[in-house]
Each structure stands twice: as structure tokens, then as C-alpha cells.
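Heads up, the thing below is written out as C-alpha cells.
Missing here is one protein chain; the remaining ones are kept as they sit in the complex.
Entry: chain A
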Amino acid sequence: MKDFAALYARLDQTTRTNAKIAALADYFRTAPDADKLWTVALFSGRRPRRTITATSLRDWAAEKAGLPLWLFEESHGVVGDLSETISLILPPATRESDQPLSYWIARLKELSALPEAERRQGILDAWDSLPGPERFLFTKLLTGSFRVGVSQTLMTKALAQATGLPEPEVAHRLMGDWSPETTTWARLLHEGEARDDTARPYPFYLAYQLDTPEDLGNPTDWFAELKWDGIRGQLILREGRHHLWSRGEDLITDRFPELARAIDWLPHGTVLDGEILAWADDRPMTFNALQPRIGRKTVPKALLASAPVVLMAYDLLEQDGHDIRLTPFAERRQRLDALLTDLPPEAPLRLSPPVRFETLDDLRAARLRAREEGAEGLMLKRLASPYGNGRKKGDWWKWKVDPLTIDAVMVYAQAGSGRRANLFTDFTFAVKHGNELVPFTKAYSGLTDAEFRQITAWVNKHTVQKFGPVRQVEPAQVFEIGFEGIQASPRHKSGVALRFPRMLRWRKDKPVDEIDTLDTLKDLLAAHG
């Protein structure tokens, strides 16, 4: 655990990418295989499940520290993170353990199978054997909330450096459905071929935000299409079976049974990249229609009928069993066209139509029309580009339409957690309706750290009432709220639900009586809902 804690500290102490990669690579060169495997798993979001409730952990820690629960909660409020609070209030460890990370994770699993009293004793013993930072990490694992500021790309780079394997190979091998309990370090990275696992997806290629079309250079180098607002998906047809992966590397095959029929029209050894969309009357339904299908493992018939899906395909990664990701986009796209033209309407596949243009002005105009077509902007892909790994600047751009906006006043505030602990960062906003204020959305992002600090000081001085962690504040601070879509919602008092709401600007210049009204929201709903 010491090595792992040292790695964590090195990553935590720097925001510089190269320093993070160096720290990871050093660790991957020296740590035991079982620990490396767990580290890769943890850093790619494959966390052990929480097996002990937060309440039990809190009670045990407070009792051990000889503190009343109210004081624990008071401290938790200041620290903002449960695991950190526990590790700080417990008395210093009296024992020392040289056990590695993998031991503690195995121990966790053992403990969760024991009766309550033994489990409690086991956890107390663990806490007493681990000094501060190690205890914090162990408790993070216990609460199932372990997260670290390391992107997949960064970890891939570090692994490539440490193992000597090419980056794309590493990225590909890390994909898919594995856990340290089902594989070994050697099998994950060194044995056989990445594609031996027939369900394994390719790493997704991600686009960067385009600020200005002038950055594209010569328009003839580019292909344009609509940016669809659904779920990014990779459909794999291999050896008589199909697998559907989300960008978050969840296997979602069973959630979208419609796509099973793709096998009827496409040959095996085909892998498509595209967007899963709820589709009716030859156009996409809103993202809201798709929403109920995301959370469900099995889909009731009524939902299949009310929100049927298609895969809007826009790239071909594998054809006839060959990985063609290094083939230029223009060629891949041509092959994709050939595969998908003349499919009957009952096939759950659509070809993302190209947006024709000659000049940058054509592109600008197309972008403005995108929302009418049920899309959220344009995608621009360099004709000569290969299909890359992760997010890489230069070959794929997303150029979103400007968000819809509304001016609203802050009415409630709540503190964040983790890096944002002690800061008020989660706000509820209201619009005017006559003399009333009607709350209609929450937003968490869009302000700088300095602005969050300012607003935190303001909230502290202008709290009207406290409801647990929530502060009702004087309705005085006006913000411009941006969002991507708006839907009628009977569950919300205002009657609307926003998509991707965030704070675009703190309108310190704007008095509260000039904020927008509920009628403005309803007009937006009528126009875009």
C-alpha cells in the first residue's frame, strides 16, 4: 500500500501531464503485477463495489476516536469527504503494515463476507495498521468512491512507456469487460492479441471542441456531418454474435435489442462506430425519449414501441475481420456507404448523411440549421485521418450550436465535495412568475474557482435558512444559464426540464427584477421542445 500511496501523492501533487505520466510509468516499472493490475483497474473506473455502508463506517470511526456523532458530522461538513474525515479523526496507527494494495483489496472482499462484529473488528484493525494517506485510500476503496485525476489517455501513455508496447495496442487491450479477478497482468497486456477477446471494443476516438472554423484551414480537407445527440456506441459483429459498447465502456447489448437485427444485413467481422438514437418518422426523437432506455437492463415492450432505436453509423473500424482504423477516413467512409446503402427501413441502421459544403460560410449556415434537424451541431473529420485513440487535437472536431440561454436568480446553494468541498458549487435557479420565483433548474459548472470562492463568501453572509446541507439564499445573484435542450416535465414544478444546464456568466450587472420569466421558458419550450 505504501507504493500505491506514494504514487497517489505524486499524482495529487501535480497538474502537469508529463509529471503524472512519469509517476505512473515509474510505478508500472516497479510494482508487483497484482498491484499494477489493480491500479489500472481502479484508474479506469473498475472499482470494487461498496460492501459496508457509510453509516457503519462513520459510527465505527467516531466510536474509535471517542467522538460524538454530531462532532463527526460537523467535521465531515468542513472536510467534505467521508473517507478523508474518517482517516483524519482516527487516532494515529499503532501498527505498521507492509502489505501491498492487492492484499488490502482482497482483505476488503474477505471482510464483507464476515458477520457484522468481525467485519467491524477487521476494519478497525486495518485502520490501525495504516498511516494517514494509506488509511485514506483504503477507506476510499471501502466506500466505493475511489477516483483519481488520471485520464485513460494518460495511463495508456504511461503503460506504453513502462512496457514498451505501442500506445494503440495498450489502449485496445484495456478496453472491454475485464476485472483483476478475471484476468492477469500478463494476459491483459502481453499474451495473445488484443482481438482474441471477440467482444472487446476498439478505443473510441473523441473530438475536440472547435472554436472557430478558420482553424480548419482548407475546407476541401474536410468531411462534415451532423453531430447527433444520442449515445455514442460501438457495434461489434463477430463470430455470430453482436456486442454493443457505450463510450463509457459499458456493455449495453441487452438494453438495445433492436440492434441484434443488424446481423441480418451486415457480414461478420464488422465493427461500426455511431450514435444510438431514438428514431421515429425518419428523424431523431429528442434525447429525452432515449433517457428511459439508458437506465434499464431489460426493456419493456411499451418502451420498445414508444422509443425505438437505430444506430446512426458514421465510421467503419473493422471490415471482413480486418482492423481498418489506420485507413484514411475518406476510404473508411466510402466502404461504410457501400455497406449501408439500400438497406430497408426496418434495418436498425442509418448512415449519417454528409453535410455538403464548399466554403466555411456554407458550414456556418449548416451549423445554424443543425438544431432544426434534431442535431446539436456539426462534426468535422479530416478526410486523410486515421481512427485514433482517445481525444487528440486536429483531426476530429465538434462544432456545437450555441446554447439556449436564460437569465435566472440563484435561490438555493449547496456545498460540493472532493476538490470542491467547502465551496458552494451546486445551485438552484429560479425565474419570475408574477411576484413569485419558480425554481426550474440546478447547475454546477461554468464558474472559475475564484468565482466559486466569491459566491461562497456571499452565500455565507446571505443565507436566509438552512435545510440540512442546503442553504436558501437571498434572491440577489443573477446568472446566465446555458442549456442544450428543453423538455416538458410534469415532475418539475416549473413544468420544464433542461438538458446540460450550466452557468455561462455571473451577471453581476443585472438586477433581479430583470431576470427572465416563466413565460420566456414556455416560449423556449414551444420553439425547441
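Just so we're on the same page, a contact is a pair of C-beta atoms (placed from the backbone, for glycine too) under 8 Å apart; a residue touches a chain by one contact, two chains touch by 3 or more; residues count from 1.
By definition in this document, contacts and distances are computed from a predicted model.
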{"item": "Undepicted complex member, UniProt protein name, chosen from \"Alpha-E domain-containing protein\", \"Peptide ABC transporter permease\", \"Ligase-associated DNA damage response exonuclease\" or \"GTP-binding protein\"", "value": "\"Ligase-associated DNA damage response exonuclease\""}
{"item": "Residue of A:Gln99, A:Ser306, A:Thr405 or A:Asn422 touching the missing chain in the full complex", "value": "A:Asn422"}
{"item": "Hidden partner chain, touching residue among A:Arg232, A:Arg261 or A:Arg453", "value": "A:Arg453"}
{"item": "Touch residues of chain A, complete complex, unshown partner", "value": "12-14, 65, 67-68, 70-71, 74-75, 78-81, 84-85, 88-89, 92, 136, 418-424, 449, 453, 456-457, 460"}
